[in-house]
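In what follows, a single structure is set out as structure tokens and then discussed.
Just one protein chain is left out here, and the rest sit where they should.
Moving on, here comes chain A:
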Amino acid sequence: MSSPDAAQPLMSLWQSACYALQREWRLCCRQRSEWLQPLAFFIVVIALFPLGLSGDLAALRVFAPGIIWVAALLAVLLSLDRLFRDDYLDGVIEQWVLSPQPLVLSVTVKVMLHWCLNGCLLALISPLLGVMLGLSWQEVAVLACSLVPGSFVLAWIGAIGAALTVSLPRGGVLLSLLMLPLYVPVLIFGAGLVRMVALGLPWWPVMALLGGLMATALLMAPWVVAYALRLNISTQ
């Protein structure tokens, strides 16, 4: 936002990014359930599959990549609904829009920290769950590596949806309808990657593709999210 009296920003970009990071970090520390609950959800959903399918490790091993990826996807989705909602209700987002600091910066800091506490943690505990579902060590390593860029893309696509539906009273269900079709490519590549390792096929090209998606998401999504937030504020 560039109003005439704010021609000179009060802080440099770097300073304001640090302040935004401090704020988000403090929020995360005080509301631990925010990022612990999706994690617990991830583990519980995966634990349900052996109960529902069968305890046979050989059979589970076939389904394991898909199970873990779908559970990760649902966990990310679960955490998205509140990504911007509390800030929106408190009026923080309105302040962001009005402040001389670029909205893209605040958005980027928020979503990146959200991803670190959500996607990265999912990737960190996924080896344990992979081994429990009978995957080999190599497959488990690739699974964890694929979840890092994968969850990054999921978080940013989801942030677009969360920003679009932030002013809607019952955005949660709509959010899942909007996001799940868009998550399909990541799911296909991510789960396919682990299957390729199991078949002994070269998996680097798909990994590179996920990395490319990650770079594209970082380049484009922050601006889309900022636009979506602004549209929810300006048409009140």
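The definition used in the following text is that a residue touches a chain if its C-beta (ideal position, glycine included) is under 8 Å from a C-beta of that chain, and two chains touch if they have at least 3 such contacts; residues count from 1.
In this text, contacts and distances are computed from a predicted model.
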Given "Penicillin-binding protein 2", "NADH-quinone oxidoreductase subunit H", "Heme exporter protein C" or "Nitrogenase molybdenum-iron protein, alpha and beta chains", the protein name in the UniProt record of the chain not shown would be "Heme exporter protein C"
Touching the hidden chain, out of A:Ala17, A:Val104, A:Leu178 or A:Leu218, is A:Leu178
Contacting the left-out chain: of A:Met11, A:Leu36, A:Leu53 or A:Leu168, that is A:Leu168
Full-complex touch with the removed chain, picking from A:Ala71, A:Val109 or A:Ala228, is A:Ala228
Omitted-chain footprint on chain A covers residues 157, 160-161, 164-165, 167-168, 171, 174, 177-178, 180-182, 184-185, 188, 224, 227-228, 231-232, 235
